[in-house]
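Note that one protein chain is taken out, while the other chains of the complex remain in position.
Order of writing sets the chain letters: A and B. Residues in each chain are counted from 1.
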Amino acid sequence: MEYFNDLADFSVAEITELLALACKLDEKPEPRALEGKVLALLFLSPSLRTLVSFQSAMIRMGGGTFVVSPNMSIHGLESRSGIVMDGVAAEHIREAVPVIASYGDAIGIRAFARRENLNDDLSDYAFRELTSLVDTPYINMESAINHPCQSLADWKTMDDLGIPGSNGKFVLSWSWHPQPLPLAVPAATVHMAAMRGMDVTVLRPEGFSLPEVIMDKARNAAAMSGGSVTETDDRSRAMQDARVIYVNSWASERHYGNKSAEEEYKLELREWCVDEPWFENAASDCRFMHCLPVRRGVTVADRILDGPRSVVIAEARNRILVQMAVLHQMLSG
Amino acid sequence: MEYFNDLADFSVAEITELLALACKLDEKPEPRALEGKVLALLFLSPSLRTLVSFQSAMIRMGGGTFVVSPNMSIHGLESRSGIVMDGVAAEHIREAVPVIASYGDAIGIRAFARRENLNDDLSDYAFRELTSLVDTPYINMESAINHPCQSLADWKTMDDLGIPGSNGKFVLSWSWHPQPLPLAVPAATVHMAAMRGMDVTVLRPEGFSLPEVIMDKARNAAAMSGGSVTETDDRSRAMQDARVIYVNSWASERHYGNKSAEEEYKLELREWCVDEPWFENAASDCRFMHCLPVRRGVTVADRILDGPRSVVIAEARNRILVQMAVLHQMLSG
Partner (left out) sequence: MEYFNDLADFSVAEITELLALACKLDEKPEPRALEGKVLALLFLSPSLRTLVSFQSAMIRMGGGTFVVSPNMSIHGLESRSGIVMDGVAAEHIREAVPVIASYGDAIGIRAFARRENLNDDLSDYAFRELTSLVDTPYINMESAINHPCQSLADWKTMDDLGIPGSNGKFVLSWSWHPQPLPLAVPAATVHMAAMRGMDVTVLRPEGFSLPEVIMDKARNAAAMSGGSVTETDDRSRAMQDARVIYVNSWASERHYGNKSAEEEYKLELREWCVDEPWFENAASDCRFMHCLPVRRGVTVADRILDGPRSVVIAEARNRILVQMAVLHQMLSG
């Protein structure tokens, strides 16, 4: 595997194979599979789960990692072209990134959306610029518009729970959050559920439609898999017979890059906090999914997170397993 | 071993077995004993020795570690119950801690005393709350009221030096320090020395008695082992025939949680800085022990630290050896 950037680069059969490998490595560890192998981890954005699950994944297979974040370089990294570097930044990504990559057998890169210009973020411009500097295999650890490790873990979590692909209803719901969050998780999630063959409903208030390019990609995946993708602001209709509600917050397309306008716009939307009444007409065992971190009492009520619907810990634990599978395919043998 | 939280959970025979294993691993390394095994390290309080000795211990046996500290989560971790998380904290320990633990085969946790309410700290409330969220084996890397890794290393250090258990006189002395320090080390130390069968004297100025629950626990251990535990503010009487003076500072029970009151109270106590005259009527080879870090010229004179009485480097080196033994029992086979 040369890169792991987007589930859309794989067939459903290839995903199934990765997930089978993840299960196999969970049941029967291979503590020498990657002995002497090194995964470079470049975090241009903060991380908790992603960082430590990759660190642990490599150790479990006999290899290891090193971590680079911008504050480790003297005064940070410059990324602009043609610049005279007489300010604080003492190093340019054009030197730093190829060097860091050359110290690993593969590199994982995280670079969140800048949330200034929607089209820049939708094109994944910053992430592509970084990977263009690298000639080792790479892994997307969350870019402006994708988070394939999270989506693969979520797919496995639904498999583990016996939630069916075809005819399984999947609701991706927006929730209130004090910040305008990136589109990476909702974009990856709607595509993943559609690719899995599910009937996907995006539930969001007006002004929070997912950008058309994201919806189109998901619809294409649904067309291939026999699933479907719709969008609504009608909670009751959305939740009807749902097997899963996957909750996330994301920035408004309408006010993208304008934090104060979005803040004012969503003042009335604090009721978008998931609680038991949401599940009234859902399947009785409808699950609550979330990629974490999650704000209790803001995004979701304590009784949901602490109750039987929540599978957030299982999702997080599956992160390490699917990442072991990706690393095994990328680096072993 | 399901957890390593308190020497009181073990018999003297079990401690002896752990110490024998530590010596064996020092003489005959087992670089594959823990291959593919991962120790999660959760530091809610700062660390130098504990952090790097656990990191090194796992590598020496073929495994590895990852480290989590609160500043790695976006804006820190919330721990209060029933809270609406619309402030800075973006994640709650109820999600973070089980996830972190699930990425390791065991977890080490450090959470210092909050030093606000004495009874909360004596009950080890915060640490118990954390371990209740974990279903892997865990290690206490210093809680409000315990530091079993330090005590096990100190026990081994005295064994290495031939300092006897029965009939060995052990002085635990308070020293001056600019801060009101936690009770963890003195509480663990007085218990350890009593469990080892030593005649323990706690030497401290008035107002710095160790809380009764700590003294009672040590007296119970002494009753089982044939040792004894007394308390005094008479330095000369305390040091008579002492084989070891173990120095530490701790917050005043009388002014617990009131930093400025303690500061004023201890203005006159700066002479509680260990120097050669303290040893006048001690055993001629009486040793100076301290868990480090130690403030030169404040807690102890340079000539003691740099002289033959000091065994502080040996104590610190024993940290890695006893931790290897604990990890080996917990994770191998």
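The definition used in the following text is that a residue touches a chain if its C-beta (ideal position, glycine included) is under 8 Å from a C-beta of that chain, and two chains touch if they have at least 3 such contacts.
It should be emphasised that the depicted structure is a prediction, and the values quoted were computed from it without experimental measurement.
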{"item": "Chain not shown: contacting residue from B:Pro29, B:Pro164, B:Gly226 or B:Gly307", "value": "B:Pro29"}
{"item": "Residue touching the undisplayed chain, where the options are B:Leu51, B:Leu210 or B:Met330", "value": "B:Leu51"}
{"item": "Residue, one of A:Gly82, A:Gly162 or A:Pro277, that touches the chain absent here", "value": "A:Gly82"}
{"item": "Candidate in contact with the missing chain, chosen from A:Glu91, A:Asp160, A:Glu253 or A:Asp302", "value": "A:Glu91"}
{"item": "Residues of chain B in contact with the chain not shown", "value": "29-32, 46-49, 51-53, 55-56, 59-62, 64, 178, 292-298, 302, 305-306, 312-313, 316-317, 320"}
{"item": "Missing-partner contacts on chain A, residue numbers", "value": "35-38, 40, 62-66, 68, 72-74, 78, 82-86, 90-92, 94-96, 98-100, 102-104"}
